[in-house]
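Structure provided below as structure tokens; questions to follow.
The complex appears here minus one protein chain, its other protein chains still in place.
What follows is chain A.
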Amino acid sequence: MKRTNEKIAEQFPTFQILNEEGKIVNEEKMPNLSDDELKDLMTRMVYTRILDQRSIALNRQGRLGFYAPTAGQEASQLGSHFALEKDDYILPGYRDVPQLIWHGLPLYKAFLWSRGHFVGGQMPEGVHAMVPQIIIGAQFVQAAGVALGMKKRGENRVAITYTGDGGTSQGDFYEGMNFAGAFDAPAIFIAQNNRFAISTPVEKQTKAVTLAQKAVAAGIEGIQVDGMDVLAVYVATKEARERAVNGEGPTFIETLTYRYGPHTMAGDDPTRYRTKDLDEEWEKKDPLVRFRKFLEDKGIWSEEEENEVIERAKEEIKAAIKEADGVPKQKVTDLIGNMYETLPQNLQEQMEEYKAKESK
């Protein structure tokens, strides 16, 4: 007899549209995207792959600070983002910088955030997003609040938030989904299951067969998606968004994906906890490879086009680094000034102290 765990898991089969060969396996769910939109999706993934490669190189040269590699997760990150509208609100984890960039955060600010400069946390007017979250899961409870606010205002907007497989073990993960469910708030919760929380495999995070089934406990919609299939992620998110703005409540999406690189550039060595075989198995599922095949079969993508994107990415990254370098050095007096709307006495005194120290 099957246990409850397995029976529930059966209700969460992996949703896929494009298989590893780039063939459509789910015609019925094929989204109605124009050729330009499909090419735009590919452009974003190629651009982000280059950004990841350059970021790793810049980090090694000491020209970037904290960096969490993204290669392998482009379909999960950018497919879900592609389903959003400009006014939707993103609550990212620290690996979810690509979504912020495509939502309107200028590249030089992303670099400043990585370097630990306060200007990197200043979202431009009209970019609806929070600074990437460091505490695993904290963004989930906040997303419930953002979404409840949108509902109270009667807006057709959604809040979307991201964590990883490890994040689904946090109390805030459940509290956030439960609150959003109880309030029927327009929220989309995404766990990018890249199989490892730093080194701990997902099998050690939970006894649940799928992460998606965790939606059941909160009474909200849940779906498991092939996170290497950009079209499947796009469709799952688009449908979640439609339900959310129609007042049908939140959705939890698990995307099955993989990060090719280390957890962050701060000394993590994945060979300590992952095998080469596993890496290779997942590289075969690569989101860019399969989407490229799909677009080439359609006759709307070529190597020349891809090279143009790569060159443009490299140029823009170079320019953004230059722009970041040109931003005035951060001072302690800046930090003091950013603590409160009106400075209290203790900080006023400390402001004077550090003004003197910094003018030397």
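Throughout what follows, a residue touches a chain if its C-beta (ideal position, glycine included) is under 8 Å from a C-beta of that chain, and two chains touch if they have at least 3 such contacts; residues count from 1.
As a working rule, contacts and distances are computed from a predicted model.
Participant: If you look up the hidden chain in UniProt, what protein name do you find among "Pyruvate dehydrogenase E1 component subunit beta", "FAD-binding protein", "Protein-methionine-sulfoxide reductase catalytic subunit MsrP" or "NAD(P)H-quinone oxidoreductase subunit 2"?
Facilitator: Per the UniProt record, that chain is "Pyruvate dehydrogenase E1 component subunit beta".
Participant: Considering the complete complex, identify which of A:V97, A:A138, A:I188 or A:A236 is in touch with the unshown chain.
Facilitator: Reading the full complex, the residue touching the unseen chain is A:A138.
Participant: Can you say which of A:N178, A:T237 or A:T333 touches the chain missing from this structure?
Facilitator: The one listed residue touching the chain not shown is A:N178.
Participant: Please identify which residue in A:L18, A:A147, A:I188 or A:L211 touches the non-displayed chain.
Facilitator: Counting the whole complex, the residue in contact with the absent chain is A:A147.
Participant: Where the complex has a chain not shown, which of A:A159, A:A191 or A:L256 is the residue touching it?
Facilitator: With A:A159, A:A191 or A:L256 as choices, the missing chain is touched by A:A159.
Participant: May I ask which residue of A:T4, A:Q61, A:T271 or A:N346 touches the chain that does not appear here?
Facilitator: A:N346
Participant: For chain A, which residues reach the chain that was dropped from this view?
Facilitator: Against the left-out chain, chain A lists 89, 118-123, 130-131, 135, 138, 140-150, 152-153, 159, 171-172, 175-176, 178-179, 182, 335, 337-341, 344-347.
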